[in-house]
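All protein chains of the complex are present and in place, except for one that has been dropped.
Per-chain numbering from 1; labels A, B and C assigned in written order.
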Amino acid sequence: MAKVRVAINGYGTIGKRVADAVTKQPDMVLAGISKTRPSFEARRAAEKGYPLYVAGAGRAADFEAVGLKVAGSLADLLAKADVVVDATPDHVGHENRATYLERGLRAVFQGGEPADVAEASFNALGNYATCRGKRTLRVVSCNTTGIARAVSVLEPRWGVEHWEVTLVRRAADPAESKKGPVNGILPTLHLPSHHGPDVRTIFPDLPIATTALVVPTTLMHVHVNHVRLRNPPDDVSEVIAAFRATPRFHLFAPWEHADGTPQVMEYARDRGIGFNDMMENVIWEEGVRLDKKDLYFFQAIHQESIVVPENIDAIRAMLGLAPDGPSSVAMTDRALGLATKG
Amino acid sequence: MAKVRVAINGYGTIGKRVADAVTKQPDMVLAGISKTRPSFEARRAAEKGYPLYVAGAGRAADFEAVGLKVAGSLADLLAKADVVVDATPDHVGHENRATYLERGLRAVFQGGEPADVAEASFNALGNYATCRGKRTLRVVSCNTTGIARAVSVLEPRWGVEHWEVTLVRRAADPAESKKGPVNGILPTLHLPSHHGPDVRTIFPDLPIATTALVVPTTLMHVHVNHVRLRNPPDDVSEVIAAFRATPRFHLFAPWEHADGTPQVMEYARDRGIGFNDMMENVIWEEGVRLDKKDLYFFQAIHQESIVVPENIDAIRAMLGLAPDGPSSVAMTDRALGLATKG
Amino acid sequence: MAKVRVAINGYGTIGKRVADAVTKQPDMVLAGISKTRPSFEARRAAEKGYPLYVAGAGRAADFEAVGLKVAGSLADLLAKADVVVDATPDHVGHENRATYLERGLRAVFQGGEPADVAEASFNALGNYATCRGKRTLRVVSCNTTGIARAVSVLEPRWGVEHWEVTLVRRAADPAESKKGPVNGILPTLHLPSHHGPDVRTIFPDLPIATTALVVPTTLMHVHVNHVRLRNPPDDVSEVIAAFRATPRFHLFAPWEHADGTPQVMEYARDRGIGFNDMMENVIWEEGVRLDKKDLYFFQAIHQESIVVPENIDAIRAMLGLAPDGPSSVAMTDRALGLATKG
Partner (left out) sequence: MAKVRVAINGYGTIGKRVADAVTKQPDMVLAGISKTRPSFEARRAAEKGYPLYVAGAGRAADFEAVGLKVAGSLADLLAKADVVVDATPDHVGHENRATYLERGLRAVFQGGEPADVAEASFNALGNYATCRGKRTLRVVSCNTTGIARAVSVLEPRWGVEHWEVTLVRRAADPAESKKGPVNGILPTLHLPSHHGPDVRTIFPDLPIATTALVVPTTLMHVHVNHVRLRNPPDDVSEVIAAFRATPRFHLFAPWEHADGTPQVMEYARDRGIGFNDMMENVIWEEGVRLDKKDLYFFQAIHQESIVVPENIDAIRAMLGLAPDGPSSVAMTDRALGLATKG
């Protein structure tokens, strides 16, 4: 079977990771990536052999002046692809939508776009089946992806009466040096935060309320969860075991001394998958507590990479490349170097 | 009536503020303060005319060598006081307890000590009446004080079915330059955090659960509250009005553009009470939401100063200096330059 | 003699401090301040009794809707003043220049404007005499002011062969929560930095080279100075004594334990002049070293407040309110609560 040709439009935090991920999949091939101006990322893309196309207001001459070979325009790139992953800045994806559809391309959008950019919002553990065969999908944002994965573990097993999440968000990505705050906490005063409604694009009936704050760190978000379960297990160890058995969850035992997000990211560096990413929801065993029906747990979310495997699965769901969600997830995770389970 | 003579043992973040606060009260006089080594704080105490006594392993000669006059030893200070406020580092207060009691001194301890350091734990809005006449009191910590004040507003009016707090804590005080983290979020993995039980030293039956994290900022803690009310009001405006009507709450309206803790501290600098302190619970009107029985609100807590007025009221409660809690609170707040209400 | 009527156009970090400073001067009166939108700063200005005028695109109705009384427009304010201090954002001052001059007003501009905004650039210790009687002056920026003060101490006494400064700059002011970086160091790659040329607007012949970096802190800048002296003193103690004898220098002795900018700002809070400002150049005695002709020293610069006394002196220089620079400096410093010397 011919491999699916994937174009990546936008080569920033998400785009460059999805490009690498595509090259590792057995059933996909990278058609190329787009950039608007030369940069060290463009240079690295060239060094990796990724065909480089010029998008937006970019000029091929600017790339060529610094020795970066240009394969063509964005239109040229789209002409060579079966599917496009739009990884442009927030709201630009929505503007690109018509361009993709006119060309008969399937398209994956990111969570910074409004939900109506695509036929459905997508999470691999959450609603793979209902997304099969769609022509456009929107991978929900990093925070929503993290919550949706956790819902996928708890809801089917024990039922959810009510779910509260406080999202303690990182202020900026590591390389975004213009954003603050340098010192201070910024509550998101609009209540509830937009994350709860976004989770309901995947689980329409989930009784969830979310609250968010921004704090001066670049590494990861941390979610504080309080879930009232309908039919709770007898012991917290059953909850921990369920997380451990689920793909895209990484648990730290107390003896591992992973005290917080600095140590989680250090583990990621030790593990050494591309960019030192941590594509799984991170849960500390010590930080899970069950008090009758009330379950409390922290989870850390690596904002830069958690949606990367979801983008791959979204492509498979649209194109029918895997028999079902678990198969796609296992294929993706094996290719990316994540632990495969189940 | 003779003014009560107050000794301050320990002249750090809390001690220096309580010393200033004592000098502003009409019914108290500062007997002196203790230091263990010369420093710019000692110099400022001398410049303010505070009698300086040498405590612990400190040597008078070290002070005199740099021109700071020493009035005597800690024993000398205690001999001149009716009551001592212990503002020594955590757990040292517990060691000092016998010394105070042997001398027949009444003593106020801080929230870093275990609850059994004193006959009762104290919060001015929460349990002033039950603390009257005690010989020893413990002012609960900054976070517990903040929660206890909020309980005092909501519980009597609407009843509390359940109270959840996520405490997003500042990593270090502004002048503590050795503590981190510099970049990262540290969840307090022990669940529930110790704050809930500490609140119950004031409100023994309160159904409260608390969770905490540490983030790299020095300015303030922020609490994310979710309270299920027993008999909720019809409209969120009633909740906001109740906070506004209560002493030691400061509310920001949306038009004030106090987006987060950096702006709250800027307001404190603009207001200009000593050290630019913010001794009130800070609540953003926009950040209060009522959804049937579920009340959500943020509050910011200035860890350095919020317990200062409570220390003053604790002295009055022990010594019967005011007819009741509200009278003491009003007297304290007027003297400190806080808004007086009710 | 009638007091000089001072208008403050722009009520941000600098404007609000200069307004307070004006109200403390025996020979000046505050005509009013301008704001473009309601905020907690506007509220505080109203509470202090400062007449509030609406500038720019601001609308009086917006202020009145939240209970803030408006005295008129910027034109109304200017009509009531003898001199205006322009404390608007960078480059806006340049646009305002014609408005001031048309009205025959004298004007003080800030260091964010280009040097040609005014007849001369100003520093009180550096070039008061040459600025007397000018109709427009530009107070140089915080960093340039700090360097110019130090030049005023060293150049006349020992001569300067060469002056190198590395400026380690704070990323954002404490209340500027949108600026970064959160984690990282940003070198100012354009060499030399603009600070050296700016110092030469005060000392045209000074052989100075400056280099700058931005680091993630909000408190103060720190300058690392290396000065090759022409005729050095015999001992470093003479240099320390010269700094100590000069107004607007604050020295910390080793026993004061002011280890870095966090402790310097803590001292400022202990001292308690408005906003907890530190208007002096801060020098650590331990951090001054003389190696034959080579003098090394650190100085910390509080970016928010160091130019405040200079704005006051600039008004006096323009209007002939003091017989000479030292007299003006002494008058200003006494009124502001700074140590007066000499």
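General remarks:
To be clear about the criterion, a contact is a pair of C-beta atoms (placed from the backbone, for glycine too) under 8 Å apart; a residue touches a chain by one contact, two chains touch by 3 or more.
Fair warning: this is a prediction, and the values are worked out from it, not measured in the lab.
Although one chain is not drawn, the whole complex shows that of B:69, B:91 or B:179 it is B:179 that touches it. Only one residue from A:23, A:276 or A:327 touches the chain missing from this view: A:276. Looking at C:29, C:92 or C:215, the residue that reaches the missing chain in the full complex is C:215. Taking the complete complex into account, residues 171-172, 174, 176-184, 186, 216-218 of chain B touch the chain not shown.
Interface with the hidden chain, as seen from chain C, comprises residues 164, 166, 168, 170, 181, 183-187, 189-192, 209, 211, 213-220, 222, 224, 226, 259-262, 265, 284, 286-289, 291, 294, 296, 298, 300.
Although one chain is not displayed, its contacts with chain A can still be listed: residues 16, 37-41, 43-44, 62, 66, 174-177, 182-183, 218, 252-253, 255-260, 262-263, 265-267, 269-272, 274-276.
Definition applied: only the chains that are shown with their structure count from here on.
Most remote from chain B, judged by the distance between CA-atom centroids, is A. Here the chain at the heart of the shown protein, by mean C-alpha position, is B. Ranked by the number of C-beta pairs in contact, the top chain pair here is A-B. With centres defined as mean CA coordinates, chain C is found 47 Å away from chain A.
Once the centre of each chain is set as its mean CA position, chain B and chain C turn out to be 35 Å apart.
The set of chain A residues touching two or more other chains comprises 181, 183-184, 186, 216-218.
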